[in-house]
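Missing here is one protein chain; the remaining ones are kept as they sit in the complex.
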Amino acid sequence: MPAVTQVDGRAQPHGQVPALALVGVDRMFGATHAVRSLDLELHAGTVHSLVGENGAGKSTAGKIAAGVLQATAGQVQVDGQPRHYRSARDAEADGVVFVPQELLLYDSLSVEENMFAGRRRPRTPLATVSSAEMHRDVDRALARLGLDLDRRDQVGRLSPGMKQMVTIARALVSEVKVLVLDEPTAALDEWEAQRLLDVVDSLRRDGVAILYVSHRLHEVMAVSDVVSVLRDGALVRSAPASELDQDTLVEHMLGREILARERSESRATDEVVLSVRDLSRAGEFEKVSLDVRRGEVVGLAGIVGAGRSELAQAICGITRPSGGALRAGGQDVRLTGARDATRHGVAYVPEERQSQGLFMRFSVEDNVALSSLDRLGRRGAVFPKGVRALAERALRGLDLRGRLDDPVDSLSGGNQQKVLLGKWLATEPDVFILDEPTRGIDVGARSEIYAIIERLTTDGCGVLLISSDLQELLLLSDRILVMRDGSLVAEFSGEEMTESSVGRAALGVEGHDGTLAAETDQVTL
Amino acid sequence: MSAVAAEQRSRTSPVLHTRWLTGADASGVAALGVLLVVFSVVAPGFATIDNIRSIAISMAVVACLALGQNLVIMTGEIDVSVGSIVALAGFVAGPIGVRTDSLLLTLACSVGVGTAAGFVNGVLVAWTPVPSIVVTLGTLYVFQGLALVVSDSHNVVSFPSGAGAFGSGTVLGLPHAIVVVIAAFVVLAVVRRNTNWGRDLLATGEHRDAARTMGVRVRFELMGAFILSGLAAGLGTVIYLGAVGGMQTSIVDSNLVLQVIAACAIGGTAIEGGRGTDLAPLIGAAIVGVIAAGLVIMGVPGVWISCAYGTCLLIAVARDRVRELVVDRRRARG
Partner (left out) sequence: MTASLDLRPDETAPGGGPGSDGWGWGRLRALAKQDHLALLPVLIIALVVGSVLQPAFMTETNMINVLRQSSELSVVVLAEALILLTGRFDLSLESTVGLAPMVAAWLVCPVLIGGSGLDVNPWLALVAMFAVGAGIGAVNGTLIVALRLNAFMATLAMLILLRGVTIGLSDGRTLYDLPESFVYIGTSSWFGVPTSVWVAGTLFLVVGLFLRHHRIGRAIYAIGGNSEAARAAGIRVDRIVFGVYVAGGILAVLAGLMLAGRLASVTSSQGQNMIFTVFAAAVIGRISLNGGRGSMLGALLGVLLLGLVSNILTLSNIQPFWINAAFGAIILLALVIARFTSGEKDQG
């Protein structure tokens, strides 16, 4: 159990009963052990942050604390008493409120109606619903957050930042003892994030106990009293924030195991197959220039919101860029969509397999053949033999585990990704733009995908690889470009291409080697 | 990058008041007013008490059913079996009314049957993964079949005036049918505003996942809505029995349910759920009734009335779309 003592003058009564505690909490999802024997203490008037990678279990832990999920073993204790919350509603009655990452709001309803949906509303002595009291509660909650909102405003018209504020205000309508925030700044820009942190700080001073689940390390360091690091569902370290720094956190989050894998030799040639000059799209990214050569893998790193996927979509013309130039297939072009892009040798494999790339209920061969149907028959006629032949050719060497007539949604994530790659391979491109190709794919399938990517380069394609997995980028890329907040801020190759240098450039942390200027958006209290 | 909080203020024109009349209702009432004025001018004989009364009675059944259907549509579901529920309730309660001439018994029977039917619908929708349109499609046939069985192929005729009080007679100058409908409206509106159940209806329809995660008892909401829809159908049946004087087996051929859905839509309740008011079904039924009656008085052959009906609905759908576009454009700007 971590010993929490005085932290920088913020009152931290030692030995007081924690407002909320997780004791030996376990959570299984089927066969997956999401949280293992977790012990956590949350004291009133403090901010306790939970950090960890994707899949480390921090979100799950937060949900268990707030009653959204139930532990499969262990206990949740509030003020020292064990509690068995069967739903978020139960927990709310106890003053333990959960603020989800997704904005679970009702767009067509007003702020006030959103804040009271799903909860018991105040009554008049006549047993009717007391509008007056509701108005008072809502106005009070909004004022407490310093929000310039009218309770009658329609939520659907608010900005994402304001919507996030509404979800927090919602938590404050009743007496709040413990507030669990799950990635609250995920959808916010820097100004809104700052507002949010101010609010968190003021709530803390009011005596609320706050569990702050996040991956944004600079925010976490700025706002927390205590930080706990989870890895693979287990607690790795828990200490006052003053004893930690971001590098240490990163170390704990990664752990000691390193995927031993050799980087293969670069197959880059000199021939440029894709050239982007000063490409901009208002509100998403600005003046980005890059080249991709035949046989080369160019990695594009950055955190969510940096603008990488937006860049890829603008390159292909799925969205329209506001400025800049593009050169592909040896010509200056302006692409008008994925189909058009394939005609110029550019294949874009989107991040969202499901919504943007694959037809889940269709068979493998139908999916693979879909973008190449005009190559198959005359006058639009399509025959199964042609489809199968095309699919077999495209998937050759990809080692797909599944039959050609299986529906795609019956395949594992890794195999689905192979189908997607096969589909684009069938169009015979010069350059591949891959957006998070191993998202949601387990370790075993990942190495297969890596092998495929390497094969792409031996076949003579250039690859622009967008990924949030630094290890993956380091392994596959010949050089790595870093995007942050819509601009290309760094390029690394050779010996400089290390995890810490790239990671820092992506997160906007001051680097040891002074390659980066101090961050203007470094959040401070 | 966005600016500080002050500039992030949303357009504060209040969209949803907590008063009885909302913006959407107001426009509906205004449209109704305009229609009344236009028809009074263009159609001689329109603006007479007798005429207004007959419009009201003819639309009362639709209005009553629409009050219940409105709740279902608010939750994002639909109940296409209401027409069959009316038939079933009519053939169960009708003969009882004929034999006993008791309004109370007829009412109890009819409402009882309707509520039971609504309960069946509610259970199937809330506890199975089958969408409501499919469930109520099935129950449409079942209730219809049961109605025909109970009827034994005899129509209910000569419905006595005692039991049929809802369909005839006046109190304070208003036809009983109207009073019943208004009373039903008031009761439902009070329930919807003063119970947690009622206030969570729109949330259930607007964003079902959010509702489920954030504490709304979705199954409870759905059950309640379908039960009330059935109950309203039972009530409407009593009005029907009194006004029409019985129940015919041919009622299964009518498109009552379509009129009901159309009334809700014209009145402003969105078919996708999540948006709607208590007054909408009444406004919609009234608008349709006024237009129908107005056209009749103007000499338009009765056979063309359905046309007007459909056009009304089309206009309502277009209006909803325009509203959507306006909101989208405002959001893009703001």
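By letter and in written order, the chains are A and B; residue numbering begins at 1 in each of them.
Please note the rule applied: a residue touches a chain if its C-beta (ideal position, glycine included) is under 8 Å from a C-beta of that chain, and two chains touch if they have at least 3 such contacts.
From a predicted model like this one, the values you see are computed outputs, not experimental measurements.
Of B:Ala26, B:Leu174, B:Val187 or B:Ala318, which sits in contact with the chain we cannot see?
Reading the full complex, the residue touching the unseen chain is B:Ala318.
Touch as defined at the start, partner being the missing chain; which of A:Asp26, A:Asp232 or A:Glu392 qualifies?
A:Asp232
Specify the residue from the set A:Arg361, A:Arg396 or A:Arg455 that touches the hidden chain.
Only one of A:Arg361, A:Arg396 or A:Arg455 touches the chain omitted from view, namely A:Arg361.
Quick one: which of B:Val29, B:Val179 or B:Ala308 touches the chain that's been left out?
Touching the chain that is not displayed is residue B:Ala308.
Out of A:Asp94, A:Asp430, A:Glu448 or A:Glu472, which is the one that touches the chain we can't see?
From the options A:Asp94, A:Asp430, A:Glu448 or A:Glu472, the contact with the absent chain belongs to A:Glu472.
Spell out the interface residues on subunit B facing the chain that's missing from view.
Residues touching the hidden chain, for subunit B, are 76-77, 80, 124-125, 128-135, 137-146, 148-149, 151-153, 208, 213, 222, 252-253, 255, 258, 261-262, 265, 271-272, 301, 303-314, 316-318, 320-321.
Please give every residue of subunit A in contact with the chain that is not shown.
27, 29-30, 32, 34, 52-60, 63, 68-69, 101, 182-183, 186, 213, 215, 231-232, 250, 253-259, 303-304, 318, 337-340, 350, 354-362, 366, 370-371, 373-374, 377, 380-384, 407, 410, 439-440, 443, 446, 468-472, 499, 503, 506-507
The rule we apply is simple: only the chains that are shown with their structure count from here on.
Rounded to a whole Å, what is the gap between the Cα centroids of subunit A and subunit B?
The answer is 45 Å.
Could you list, by residue number, the parts of subunit B that touch subunit A in their complex?
Listed in rising order, the residues are 1-6, 8-12, 14-18, 190, 193-196, 199-200, 202-203, 206-207, 209-211, 213-216, 270, 274-275, 327, 330-331, 334.
Which subunit A residues qualify as touching subunit B in the complex?
Residue positions touching the partner: 68, 87-89, 92, 100, 104-110, 112-113, 116-121, 127-129, 131, 146-150, 152-154, 156-159, 161-162, 189-192, 195.
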